[in-house]
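Please see the structure below; I have some questions.
Of the protein chains in this complex, all but one are displayed in their positions.
After this line comes subunit A, so read on.
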Amino acid sequence: MNFDPRFSGRKFASVGTRPIRPDGIDKVTGRARYGADFNMAGQLVGRVLRSPHAHARIVKIDTSKAEKLAGVKAVITAADLPDLTDGDAAMYDVLDNCMARTKALYDGHAVAAVAAIDARTARQALKLIEVEYELLPHVTDVDEAAKHTAPLINDAIFTEGLEEKPVKPSNVTKRSQFGHGDVHQGFGQADFIVERSFKTEQTHQGYIEPHACVANFSSDGTADLWVCTQGHFVYRQHCAQLLGMEASKLRVTSSEIGGGFGGKTHVWAEPVALALSRKAGRPVKLVMTRDEVFRASGPTSATSIDVKIGARKDGTITAAEATLRYSCGPYAGSWAEIGAMTAFACYKLDNVKTVGYEVLVNRPKTAAYRAPSAPMAAFAVESAVDELAKKIGMDPVDFRIKNAAQEGTRSSYGPVYGPIGIGPTLEAVKSHPHMKAPLGKNQGRGMACGFWFNFGGQTCTDLNIGMDGSVSLAVGTVDVGGSRASLSLVAAEELGIDYSQVKAIVADTSSLGYNDMTDGSRGTFSSSMATISAARNAILILRERAAQMWDIAVDDVVWEKGHAIAKGEKHGNLGKLSLKEIAVESGKTGGPIAGHSELVADGAGVSFATHICDIEVDPDTGAARVIRYTVVQDAGKAVHPTYVEGQYQGGAAQGIGWALNEEYIYGKDGRLQNAGFLDYRIPVCSDLPMIDTQILEIPNPNHPYGVRGVGETSIVPPLAAIANAVSNAAGVRMTHIPMSPPRILAAIEAEREWSK
């Protein structure tokens, strides 16, 4: 059946309520099984040997001693993962990142792995592997790496996207540009111009569950993989490709996932575990330690951004320009490109230009982190916007309202917007009591806006109706934070039955068609669309069966509130048939009743948020503390409002950590100095206040219920909102994130010096 995804206003019965999630009891009783909570008979323990060097040629690896150790069942190096990527450069990078081939490119890069009967033997075996390295000069700073004089990380890389093809290789892999109009002319019309440079340090997603998997490679060439991932279908594709298998021979089951935030969208350990299992002929469990998680997985880009914005006296922005340099780790990426797209997306601009440079550094391969690349660009732009408002003498909220993008605005990255939420979030902030609350000594308030694209993508869902009238919903998007509850609500809504009659599960890769990753805030958006489509397909069959039971034409049967109803006067005596009554008879009316859906969920609907933050700065120590925080964000339609609030609060908290504390610290030797939660400090309960939320609902025209993704946008404004608040509290503009106490203190002292 042709599915019409367009929004149609309706009165909701289930959607918008707040029931308890179906996976809840298992999670509060310790029964839920995460990546490391699964075991198989005869399972071995896998461990990975990692380079201690930031940049080194691997001259020789001798594994013979490790192989001879009693209890060791397999030792592998890159030689056991031959290159089957067939010219696919991105996959080759994934392969090289899983196991270094000729060079170790960062501290923590895998060089060999073992499988042994227990953890102790595996650890001993790692010590017996001899690796001969030839040290190479390294570079970890994004600005240093972009210089012509920097040590080259990959001498086969020549900057793409330049007008003239470069003759020399470079660590800058790509230049990208967005915008329209003429910024030169625009700045000519400006009465005021702000121009500043900003830096942000590298952070980690910081999921509490380390990467974990159990791989079982069978001698018949098939394999099973149990893994915590945001996308088991994508993991299947990647692992199958890297191991030379047909995708259908590899069944991947996604465990409960203990946080991902974009960090569990890439394979790292999984191909290694499969290769170990293949070699050992036994199941292998591979769990990263926290140290490995920091050194080898995850991190976001470190950035360096220059911003210039000009405006007339009346507050109209005449031109905006940004140059953004993002670190990618040692492999090409498109992180600066995304930053360049998002930088000015909140505003209606006649003249705008953004240029992004992707920069290789000897750090782990950059991975997505919740609205990847957007928070840093927003930090730079929203800081400059605040400063410009101040220069003009306008209220920062009014200044933003005046320049906010609207329906019909051509965005800075190209497309023309449909109905969007930036204006409404700003208006809501303007009238929010938080904006009027008095501030104390050493306190400052800041606000900032944020944008994220959101994504839809390939989605496949099955809805099966049992003979007792209960409904099983099998989805292929991993549940990262309550989506089984939301999707059950959607199925109940569409079928017109009670939430308690629906049970949602995440199906494995052999039970359902392909699904893209749960990323881009797409989980609830796309799977709810597929669930609605599957439910509508099931309703069609339910109507047919009811027609058959009544012996009337199917066109005379409508579906209302969970019942088939015969319409028209001639059927006046037929009453109604409930879903259950039809299901009970299904064996006699044509067999099982199910609805399936396979679709590409287009039209994810861009998302905007505005945050308000109050900060208190201790002028003697430079310590900053968040004392009040408010998130206002458009959800399109909040399917389960409690979990929407949770996404808002969680993103804000991560942003607070990023803004004030979190950063990768590298030594001169190129080694990570703080690969643990003690020294890489994420916010704890006593660091934060309650986080207030306000959900706006501006329906997405491209979703039947108006839903937009909500997961990511909440991390976009905090860096800027907090920087603006700290700047207001300390009386000095902060330009370097994180604003740790030493940085704030140094800024305060420099300001004092300057004003003497």
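Just so it is clear, a contact is a pair of C-beta atoms (placed from the backbone, for glycine too) under 8 Å apart; a residue touches a chain by one contact, two chains touch by 3 or more; residues count from 1.
The rule is short, and it goes like this: contacts and distances are computed from a predicted model.
The listed options are "Metal ABC transporter permease", "(2Fe-2S)-binding protein", "histidine kinase" or "Terephthalate 1,2-dioxygenase", and the UniProt record of the chain not shown names that protein "(2Fe-2S)-binding protein". Residue A:Ile257 is the one among A:Ala190, A:Ile257 or A:Ala336 that touches the chain missing from this view.
Within the complete assembly, A:Ile208 is the residue of A:Ala90, A:Ile208, A:Val416 or A:Ala437 that touches the hidden chain. Touch with the chain omitted from the figure is made, among A:Asn2, A:Thr29 or A:Asn573, by A:Thr29.
In the full complex, subunit A contacts the hidden chain through residues 18, 20-21, 23-25, 27-34, 36-37, 119-120, 205-210, 256-261, 287, 289-290, 480-482, 642-643, 645-647, 649-650, 652-654, 676-678, 682-688, 690-691.
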